[in-house]
Structure formats: structure tokens, C-alpha cells
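In this view, the complex is presented without one of its protein chains, the others remaining in place.
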């Protein structure tokens, strides 16, 4: 497995800015993928699925199954005409269409005449372990829900599986319930993401205690940034779910609102985890910095103590290495010039002197507690 | 007693994530313990107790004592069938049942048609001195309160004792009062926990002043984390109690609400203590870091001063250790090459020179105040 | 006078925790002092005072002066029977009585049927210069106010003096006005306390500028903690006064509310001062740490520069102290081995070389500005 | 391209303060540029443009096209008479006129009798890469919108282009829609600005990882300040747009409010980006400081280790450089004075001793892990 440091690579498309552009302009980014459309038409007993890439597939299916609920699942936003056609077909405001293709929206829930519109952030680590932060949006009108995803990824597999199985209220809850189920899946994936991040934090913490090195600082900073990205999605997501709960539109049924209250709790739990993880990450950084500083201090202290012990000894050796002569320029003896050098046992005495000075310094430092770890 | 650093070991079960699972799914974690059921049926004069492990024990007892208040105390959540049966018997929403077994709920209080549901966090140090953070939940309906605990621990012993003694309003307050009593016991245990943490803080602070070492940093960080866990439970607990006070359900009587106001005050006091302890812990860290830095500075300063005093002395010794000869290649005297070496008392003068330079440096540093402790 | 570091000694009784105890239990702490009772019965023209230690003294006095306002001043909470008797006599809720003896309440104001109850924190430095943080509580019912203090200290002397003097509205304002007057005295004492803390801050700041040492860090941290204790009392005190102003009870007259608005302003001013002092304390810590670091840097810099200047000089001395011989093993002259040693004026040249290297290094460092204070 | 450090140069005019001046005084700053007026008069099918520099140009055009919508675009505020004339012509409050020329307003939206007034901050990097922070204000009354800009810059080119093209609702939306379009253009330019800042952050971050130097600190601090300036405009801009949405004036039509909701979302997105960028900038500073400290520590550690290894070796060399003589003053042999010097292979032994001491120290340090990077 790749190490963490490389793992959090942010895969973000640059926001396209068109200064002064007419509001509601549908400008498709260059790297948007071509849409794939799957239409699920279902009622309590029947489920019909059809695929396509353009508006015709949609209209045909809707005509065919008049009394069914339709979930039009669009993966890929790279076709301006399709978006426009859907807008015309369902009579959707231009600003909503713009929000669908301009994939930098914060999670929000807006009510319009006859339909509701919501967006969420879909965040996950892809197979290359890059952090992907893309947009999900959905429109609910009459018996139709249209979901827009940025990629061909089968992100909502769990929901389609449940839909095919046909258990629970998923077939009878109407398009509002499908919208809730998609939102709930996104929230569930936040927990998956947070659990991955939790593992990364554990790994980083283990590294901190076992073999700390400077990558910890980078890892912790990256974890922090990832958590900030999630938090920036969680907070407005909570508001969005709250708006849905308080919505007076018929499209969100009373039963669905009960489930949304549950999703609301999940959202708050996710925010709680994000905050906890942020605090753990901060404490990892604090501990790491404290460890670095402690270790550095310890090294410097021991080394400096060694230096200081030898300094006076080397000085004494230097003194007795001086060449003060015993004879003056006329060859006369100068008895007071370094008489120690000519004494019996002088060398032994000098070595003893050095030893006692060294031992004395060690004793003083010991008594001052400078050898204790701090 | 084990030292503190080892004491705060977090015993948390990993959250199980089932992406896109049907909301209301009852998925029992693998390590959940099998439930033990005790049913207390009581009125002002009578108390009947029965035990069991399945639904039958509950229904029999309820049938037997029709006019009693029933407290069904379930310890252990490891039996999905039991939870489902209780749900069916009392007509409880699936989402509530899911919240009971998914033991990562924040404290909350929800009102439903005919019954109320609440959860709290039960936090304590177990016998191995690990911090356990598990969930209590309770349902109150008609004359029945069902309490769900994660373990077989006799956590609410104080309440059962009072119930058996039969004093006070515990026998006549109805199931809502029992629910309050359980919540109040949890709050009381927060104070026990905070008092244990207070002792740990005292221990850490004593260590700081008496024999500071680097374990202080770890201890303080762990204390901080423990306090954060408690705070994360206290804040929503306060909201929960407030919701109970403002509840319009008949299940929470006016008298019980008076007691809940008291519990509300306790909850705020606990939050106050948590905040105080957090600030004390932070100031311990600040003081420790300042002490480390001070001590390191002091050591470095003294040692560096010693070095600097000897440096010029050693240099002088080195100068007079140079071998500049008195004779050139031809054997002629060079009178100006190091004449000091051949002077009377030169050695004494050299030693005196060294002494005065050393003393001079000491004097300069002294005057500059470099020997003062800062 | 004792130095400040020793001054802030926290004299706090440990909170007693009785897990699961019946709410409203009156459990007297072991170190509670026996109560002394003084009863002031007064109207505009008359003031009668009686003393006692039990309920009888109270009932007698109240019987005797039926139309007077009574202030029953109880100093000391060490008599459970007295508290219970008062509770029975005035028909006070058990929870209120519990709050009176459990002296860890936050300031609060509660209205009950026919009476009101309030608590405040009494904070002061006692004669041993310890910070005492104890509780005042009061009950106002009909024409009676009962005040409860933890100690025998004559804390409200100013109020009793005014009462005896009989000026102002104190004799005619009713028990609610007395309650206000007591609260106001507590607030006034906060200003006394803050002024003492202001003096301590001035002392610490003077020390910082004149003879900084490491006690500053401890002092500042202790000041911070003391300020946090006061803030924790001020905030809920403000809410309490606000609750009193908005109270609809007849016991707090409209005139008294005008005075309470004044007390409210005082409370906010106290909070303002606490915040200011906290910021000053923080800036003292910041400045101290910066000064320590500056001074340490300066010392290290000067000393290191000295070392570095001497290092090349000592090296040169070392080079000319080498014993490379002028003769090889066969006694033949080796003219290229250290010919400098045998040159005329070589010693002078060597000394000059050393001098110029040293001066050159000084010049380079000077030019780089390393001698400037930073 | 100039480096970033030079780039953020703040081009702010000093605020002129006239203490106690009559409110509503129109005091033109000395460096205000002379106004250029362009008047666009348009309806769904027709667009007439005229230019001028004084009031006459305005009145003529308005007289000429009675049923058109008029956009009077004033670039430059350096003509007090013109401002006064416009005030008289449209009956505008003096305080509004003062706000127009005193170009330090926060974004705001005020409603008056019959007209509305709004200001925004126009922030951009000019051609000299200086950050310009100037003011836009607009008055909407009847069928007229007057926009005031500080400079002759063609900042709203995109809007005039759309107006000339005549597509969309720009020609039929009334003056309120024009006001929205101008506000929206300002917001779009915030994204342009933020994208430039994003590039600067990327550059700084690249520098951090590839060739960190101390300019990073300056760059990051300047980025922070720039972001603070933008945030100070974004927050009140959001409130302003909200005020416009909730306005009950007919001048802001219901359709325009729909677009304003869109602008509101954009404003929140800009604030989100500002916050993200601030956090990234902070983490750059943290990482840089950590890198500097790490690198310094590493250098100091390696160098100190080298010193310490050589210290005992140099001491030994010093010992054997001492001149303890083999003969005393009388020429007698002193056999115990440094006999090592006269032993066979003594030199080799000494070198080996030094080698083993050095190697031993290296081994000890290695084992202690001091060579590991931390």
C-alpha cells in the first residue's frame, strides 16, 4: 500500500470563472465526461430499466410507464444539450441548470414552483488513493427524480441493489424517498471516509510512538486539510437536511421526513467525528513537536556536558605544554619557570588533578540534576 | 496502582458502516453480549422481580401485574430477535430500534406517537482502568420503561436499591421518573469520573512541581482527550434534558420536570468542571514547556559561559606552546623569537595573565547579569 | 507581605458525590460549620435584632413582630435539622434545600410557587491570602428573606450597618430589596477582588520590566486561573440578575428592578475588567517568553562569536606547536620542515597574523550586523 | 513577472477625517479623478448611448428617451458639483451623497423613500500588480440606475457588452436587474481574485517543498492580509445581498430576487474559499516553521556530534603534548614522568586509543539513535 503522505492527493477541477456571464449560462467544463443515462421506472410490483445517452431515451421510458415512479440517473455532465433538454422538458429554472453543471456548489436544498432541487458533496478516496470531491445534484418533480453525478462511477450501487430487491419502502416511498436514500448513502460514505482517515490517524500515531520522523508533520497537516474539506461539506449538508425536514413541499412526504431526522442525526455524528479527529490530529502535532524538542534538547545537553568536562582538562594539558624555558638567553637556570615539570611524580599528579576536576564537574552537574531527563 | 499514562486506554468498539443499508436495519455487532433481562414490577406497596433472557419473560410478567409500573432492564444487546420482538410488542419505530443497537448515538430525546425515546453516554473507568464510553437508551410507553445497556455491569445499582427500599417518590413517580433517575445516575457518575480526572490532574501537577519529566506532556494530552470525550457527551446531554423539560408528552410528569431542572443544573456544573479542567490541563502543558525551556536555557548558558572563559586561556597556553626556535638554520641566536619564554618569573606572569583574563570575563558576564536566573 | 506566588492558594471544599442518591437529600459536608442565626425584624421606624442557633429563635421572633420585614441571616450550614425545619416552616421544595447545602451551585435565580430562590458565588482573599470561593443563597417569601452563608465571616457588614442606620429605602424596600442589596455587596466585592488582582498584575508587570525571573510565568498562570474562577462566577451572575429583572414575581418590586439594572451594569463592568486583565496577563506571558528568548539569544550569540574568533587562532598556535623536526633519523637537516620556526621576527609575524585574523573576523561579523541587538 | 513578495502592494487612499463636520458634507478627496459619464438608455428593442462630464448630459438624455430605462455610469468622483446636482435632480439624502464620495463604506444596502442605495467593494490586482480596494455605489430610482466608480477603469465591460448584445433579460429587467448584474460582476471578480491568490498559494507551496527560504514567511503573511481584506468585503456583501432579497421595495423585482439568491450562494462560496485559503496559508506557515526548525536541528546535531567526538581525542593529544621533563633540576632522571613517551610503539598505541575512543563514541551515539532523522 502506498504510504499516507502520497495518499491524500486532491483531485479537484479548477473552477471556471466567466466574469459577467449571463446568470444561468450552462458552460460545460472541458474535462466533463459524456453522460450515461439509466432510467429506473418502478412501482410496488414492477421495475423496468432502460439505458441511453440522450433525451429521447428519457421521454420514451416516461411515456411507456405512465403510473410508475421514475429515477433518471445521469452519470456525467458533459452534454450541454441534454441538460438544456431536461430543463425544457421539466420546466426547470436556468439557474438550477447552471448549478448542476457548475460543480462547486455547497450542499443546499431549494424549493421552486412544483419541484425541489438539492446538491451534496460526494467525497471519497479513489483507486489511486486520491481524495475526490465532486458534486451530486438531484431534482424531484411530480413522480420523477433526476440525479446528476460527475463521473461514471457506480457510487449508488447500494441503492440500486435495494431498488432491484424491492424490499422496504424504497419502491413505494416516491421520488422524495429515493432522494433521501441517495443523500443517506452519501452520508454513509462520509463514515467510510472518516473510518479510513481514522486508520490513517492510527498509523500516524503509531509512527509517532514507535519511529517518529519528520513525515509525521506533513501527514498530520494533510489529515487536517482533508478533515477541513469534509467539515466544509458536513456543515451545509446538515443545514440542507434540516431544510428538507422543514420543507412544506408535498414532494418530501411525512414518512420520508422521519428518515431525514435519522439522517440529520448521522450528519451531526459525522461532524462530531470530524471535530474529534481534528483535535486528535492537533494533539499528534503538539506531541511530535514536543518530542522533537525534547530529543534535541537531550542530545544537545549530553554533548555540551561532555564538552564542558573536557575544556578545563584540555586547558591544563595546554598549560603544561607551554615551552617556558628553564634557561635564559645566557644559559642561566631560571628555577621559577614551570618547576612542576621537573618534580617527581608530577605527571601522575597532573593526571590526578585532571581526573578530580573532571569528576568534580560531573558531580556538580549530577547534583544540579542536569543528567535527569526532562 | 498503574501510572496514569497507561490508565486512559480507550475501549471503543469500531462503528460498523453498512453503506446504503435500509434505514432501520437491526445489525448486531459481533462482540455484543447476550442480553440478561430483569423486570421490576412495582406500585407504592408492592415490588415483584423476575428475570429472563427472552420476550416471554417480559410478556408473562406484564400480564401478571397489570396495574404495576414495569421497568424492563435489559443488559446486553446481542440478540436481534429480542429487540425486534420488543419493537413489535410495543409498536416501536424501526429507526428507534436501530438507534438502540447502533451504540454510537449522541445523547438525544425524541418523542413519538405514544412513547418517548432517549439515549445517554455511559462513561467510566473500568477495573482495568480503561475508559469505557458506551450507550444507555430507554423507551417509556404507558406504564412501561425499557432500559438498554451494553454490558452486564450493575451500573444502576443505586436506583435498584432505592426501588427496593421503596422510599421517596421512586415507586409512585411512574416510568418517566425512573427514566429521570437513570439519567441522574449517569450524571452523578460524570462527577465521579471528573473527580477521578481531578485526582489525575493533581497527580500530574504534583509531578510537574516535584519531578518533572516528559511523561507530563503525554499525561496532559491524554487528560485533554478524556475531557473532550466527556464534553462531547455533556453538551448534547444538556440539550436532551432540556428537550425532556420542554416535552409536552404526558409520560414526563410535571413533578419529574422539576427534578429534571435540577439534573439540568448538574449537567451545566459538569460542563463547567470539564472546561475548568481543560484550562488547568492547558496551563500544565504551558508551564511544563516553559520549565523545560528554562532548564535547558540555564544548562546551556552555564556550560557556554564555562567554555568561553577557557577559550582565551587555552589560546594563550597554545601560543606559549609554539615551537618558534631561538636559533636559525645556521645556529645563530634569534633574540626576538618568543623572548618571554626565557624571562624570569615568566611562567608566573603567564599564569597570572590567564587568571586575570578569566576573572575579567567572569566579571564582565556577571555585570551583564548573565549569571542571573531568567 | 507574602509574595504573590504563595498568595493564590485555592481553598475549595471537595464536592461530595452520592451516586444515585434520592434527589433532594440534605447531606451536610463533614467540615461545615455550625450555624449562627441573627434575625433582623424591621419596619421604617423600628429594628429588632435577636440571635440564636435553632428554629425556635426564628419562629419566636417572627411571631413577636408580625408586621415587620424579617431578615434571617444564617451563617454556617452544619445543621441538617435546621435546614429541614426551615424547609418545613416555609414550605420550601427539597431540591432547593439540597442546593443550599450542596455549595457548588452556579449563580442562579429560580421562581417557585410563592417564593424565589437565588445563589451567588462569594469570592475573596481571606486573611491567609488564600482565595476562598464559597456560596451565598437566599430565599425570599412573603415578608421574609433567609440568607445562607458558609462561614461565620461578617461578609455583609456594610448591609447590616445601613440597615441599622435606617437611611435610604433599605428599611422599606421589602425582602426583595435586601436580596438585591446582598447581591450588590457581592458584586462590589468582586471589584475589590479585581482591584487586588490588578495590584498583583502591576507587581508582576513591574517585576517583568525590572528583574524578570521565572516566577513571572507561575504568577501569570495563577492570575489567569484566578481570573477564570471569577469569570465563571460573573457570567451566570449576570444571567441571574437578568432573570431577577425579568421575573414576574411580586417579591421583586419594580423599584428594586431599577436597582437591579444598575447591578446588571456593574456585573458587565466586572466581566469587562476580567477580560481586560486576562488579556494583560497573556501579554505579560508573551513578553516574558520573548524577553527570555531574546536574552538567551543574546548570550549565546556573544559567546559563540567569542568562541569562533579564537578557534582559528588556537589552530595556528597548534600548528606552530607541532614537533616536525629539522633533522631526520640520520641527523641530516630537513630544511623544509617548518622553516618559519627559525626565521627572524617569525614569532612577531605569527602574533600579527593571529591578530589580523581575529580582527578580520570581528570586522566581518560587525559588517553582517551580528553585534546588533535584535 | 515580478515575484509575489512585491506583488501585494496595497493601494489605499487614506481616509479623510473631518472631526465634527456637518453630517452629509460632500468633501472630495484631492486625488479623486474627474468624472466621465456614460448614459445607456434602453428598452427591449432600442439602446441609445451618450457621453458627457456634467449634469446637462444626463438631463438631456433622460428627456430624450422618456420611456427607456437609464443607466447613468459615472467613472470618477472628483466633481462635487456633479454629485450635488444628481442629489438635487433625484432628491437624494445628503448622507447618501456623503457615502458616495467617502469611499471607505462597507458593503450595505439602504432603502429610502422612493429609491434604494447600495455599495460594494471592488477589489482587484491592477496592471502594476498592486491590490486595489475601491468602492462601487449605486442608486436605483424609478427607471434610473446611477452607478458610481472611483476610477476610469472599464470594470463592468462584461455588463455593457451584454447590454449592447441585448440578449437575456438585461434589457427588460429594469434598473434593479442592472444593479444585480453589477453586483454579480463584482462577485465574479472576487473569484478571479481568489483564483489569482490560489495561484500565489500554489507558487508559495511549491517553493516550500522545493527551495524553502525565508521569503515564504513574508509571502504567507501577505497572502493572509490580502485574504483578510477580501473577507472583510465578503461578509458585509453577503448581508447586503440578503437585505436586497428581503427588501420590500418595488425597485427589486421578484425575478431579480431569484437571481440575487444565486448571487448569495456565490458570495458564500467565495467566503468558503477565503476560509480554505486562510487555513492553507496557516498550514504553510506552520510547515515552514517546522521545516526551518527541523533543518536547524539537524545541522546543529551533526555538527555537535562531530565536535564531541574530537574533544576527548584532542585532550589526549594535549596530554601527550605536555612537557613534563625526564630530568629534574639537578639533571637526575625522573622515571615516572610520562614514561609512555619513551615506550616502543607508544605512538601507534596512542593513535589506536584515539581511534577506539572516537569509534566508541560514534557507536554509543548510534545506539542512542542520535543519527536518525527526527
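Order of writing sets the labels: A, B, C and D. Residues in every chain begin at 1.
Methods note: a contact is a pair of C-beta atoms (placed from the backbone, for glycine too) under 8 Å apart; a residue touches a chain by one contact, two chains touch by 3 or more.
Small disclaimer: the values here were computed from a predicted structure and weren't measured.
Trainee: Quick one: say which of D:152, D:246 or D:295 touches the chain that got left out.
Mentor: D:295
Trainee: Which of these, C:132, C:287, C:343 or C:362, touches the one chain of the complex that we don't see?
Mentor: C:287
Trainee: Taking the entire complex into account, which one of D:172, D:228 or D:352 touches the absent chain?
Mentor: D:228
Trainee: Considering the whole complex, not just the chains shown, which residues of chain C touch the missing one?
Mentor: For chain C, the residues touching the absent chain are 156-159, 161-162, 167-168, 170, 181, 184-185, 188-189, 191-192, 195, 258-259, 261-262, 265, 268-269, 272, 276, 279-280, 283, 286-287, 290, 293-294, 297, 300-301, 304-305, 307-308, 311-312, 314-315, 318-319, 321-325, 327-329, 334, 336-338, 370, 372-374.
Trainee: Since one chain has been left out of the picture, which residues of chain D touch it in the full complex?
Mentor: Considering the whole complex, chain D reaches the absent chain at 14-15, 17-23, 93, 95, 98-99, 104-106, 108, 110, 212-214, 217-218, 221, 224-225, 228, 232, 285, 289, 291-292, 295-296, 299-300, 303-304, 306-307, 310, 313-314, 317-318, 320-323, 326, 333, 335, 338-339, 341-348, 350-351, 354.
Note that only the chains that are shown with their structure count from here on.
Trainee: Tell me which chains count as touching both chain A and chain B.
Mentor: none
Trainee: Rotation angle, chain A onto chain C: superpose the C-alpha atoms of these two copies and give the value as a multiple of 5 degrees.
Mentor: The rotation relating chain A to chain C comes to 145 degrees.
Trainee: Taking all residue numbers used at the chain A/chain D interface, answer same if over half belong to both copies and different if under half do.
Mentor: different
Trainee: Distance from the CA centroid of chain A to that of chain D, rounded to the nearest Å?
Mentor: 25
Trainee: Could you work out how far the Cα centre of chain C sits from that of chain D, in whole Å?
Mentor: Here the centre of chain D sits 41 Å away from the centre of chain C.
Trainee: For chain B, which residues are shared contacts with two or more other chains?
Mentor: 300, 304, 307, 314, 318, 321-323, 338
Trainee: Examine which chains touch each other and state the graph shape they make (line, ring, star, complete, other).
Mentor: It is a line, because the chains touch in a row without closing up.
Trainee: Could you please write down every pair of chains that are in touch?
Mentor: A-B, A-D, B-C
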